[in-house]
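Below you will find the structure I want to go over with you.
Every protein chain of the complex appears in place save one, which is left out.
After this line comes chain A, so read on.
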Amino acid sequence: MNDLVIILPILLPIAGGILGLLLAKRSKIQSFIGIATSALGVLVAGLLLHTVSVHNIISLELGNWEAPFGISFIADKLAALMVGVSALVALGISIYSIDDLKASARSQWFYPLTLFLIAGVNGAFLTADLFNLYVWFEVMLIASFALMTVGGSKPQFEGGFKYVAINLVASALFLAGLGLLYGKLGTLNMADAALKLSQLEDASLVNSSAVLFLVAFSIKAGLFPFFFWLPASYHTPPIAISALFAGLLTKVGVYALLRCFTLVFTQDTSFLLGSIFVLSLATMVTGVLGAASRFDLKQILSFHIISQIGYMTLGLAIFSQLAIAAAIFYTIHHIIVKTNLFLISGIIARRTGSHSLKHIGGLYKTAPYLALLFFIPAFSLGGIPPLSGFWAKFALIKATLNEAHYWAAAIALLVGIMTLYSMTKIWGEAFWKASPNTTDTKKSEFGYSGLASYMPTIAFALITLGIGFHSQPLFSFAQEAAYQLLNPEHYINQLLSTDYVVAVTQAAP
């Protein structure tokens, strides 16, 4: 019974999505199904988190095929945490889009597609099989392709085409790496691959696969030389969809990097982690500079996704327990904060009729509570104590200093200041500046924000405050997750029988 908990976060959204497709003509019932499924999803994710925190690591063999042969699902602490936060984001987005999609009258496919997307995301978090990971990526991608272009405005097609194109190339690279790895090892199970690779004498042969994986996941995560699709496309769809993508999708890439480079490819670490280290620093700097150059709310926020991704992968590159715990903590904090910032930028746009900072102003006077609501996630992103972003940056920079990477620490701090600069730019332009009094004729096009828009943003802001003022539980959980990642024998022994492990280790010369 415990094991079934693993598969529920995948089955539930698929079932809800199918039901939603069947009722496509009745948008009220459909949105009810969407929200109810997401709410159930939060319960299921809570159950999974509880089970994992009791049993540490649980797994399920589909069809009772024993581990290296069948497809296995496994939930360790990192996976459970990611499933939990993705369920929260899905619920928030589902509620928020009641208003957002009423405005744009595009609701017919939104809920089923979102549920399929969540199923793909959860599948990617929970699977223990590399080819299965590829399949879940594709589930996630095809849903995101459709969501990106739903509604069909010209910028959506322009941005959406770039998004589709780069992701198809990334999938092809991932599949190529996977095929090469299978050719070398004869297995696709991650635990089995990790075990067989640890017996391998010459690890450099595997680097071709490892680098193909690195590039594929970096494209999905938006790391330095591969991020150009993100600011070109993320600002084009309706804001609820932008927020969902901004919060979750790039983090799936980060998760895949964390998983593969702590479990499978751990032989030639100096080369692989060294590359990730350099890419992370470059990502942080270019992302934040890109944000400084923009004047559109959604574009500034899109560039900030990139720079923050750099912090997460920097934690992976440093590869100490504290650093990886910081990366996990950072990921969780960032998913919540970034989703919230996008949702709030949607409320701002509806109030003022524009996303461009040049046409927004005076919100501090006319909407002081909105200002407060923006203040919390924005300054959490900038790393102001005692908000959640401060603890994330603090832990990461402490880990950097512990390993004597002083330059990296300096760059991380500098990028933090630049992030704060961008946030104060938004604050100064949108909230403090006198309203530029442009015509408000476009307002009606954006619709009206009611309770459904404010509820999720307030909830996310409260979670941010909660993580900030009481960060210990989440951080110790992240530490335990990092411990599991750095000691892959837990993962391997959970999936493979001891007889099998002994046979493999003895067969090696």
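Please note the rule applied: contacts are C-beta pairs under 8 Å (C-beta built on N, C-alpha and C of every residue); 3 or more make two chains touch, one makes a residue touch a chain; residues count from 1.
The rule is short, and it goes like this: contacts and distances are computed from a predicted model.
Visitor: Considering the UniProt annotation of the chain absent from this complex, which name among "Biotin-dependent carboxyltransferase family protein", "NADH-quinone oxidoreductase subunit K", "Putative branched-subunit amino acid permease" or "Peptidoglycan glycosyltransferase MrdB" applies?
Guide: "NADH-quinone oxidoreductase subunit K"
Visitor: Tell me which of A:Thr51, A:Ser72, A:Ser218 or A:Ser233 is the one touching the absent chain.
Guide: A:Ser233
Visitor: Quick one: say which of A:Val164, A:Leu257, A:Ala412 or A:Val504 touches the chain that got left out.
Guide: A:Val164
Visitor: In the complete assembly, which of A:Leu175, A:Ala292, A:Ala452 or A:Leu486 touches the absent chain?
Guide: Residue touching the absent chain, from the options given: A:Leu175.
Visitor: Just to verify: which one of A:Phe131, A:Phe271 or A:Tyr483 makes contact with the chain not shown?
Guide: A:Phe131
Visitor: On chain A, what residues meet the omitted chain?
Guide: Residues in contact with the chain left out: 131, 134-135, 138, 141-142, 145-146, 149, 152-155, 157-162, 164-165, 168-169, 171-172, 175-176, 178-180, 182-183, 186, 188, 231-233, 235-236.
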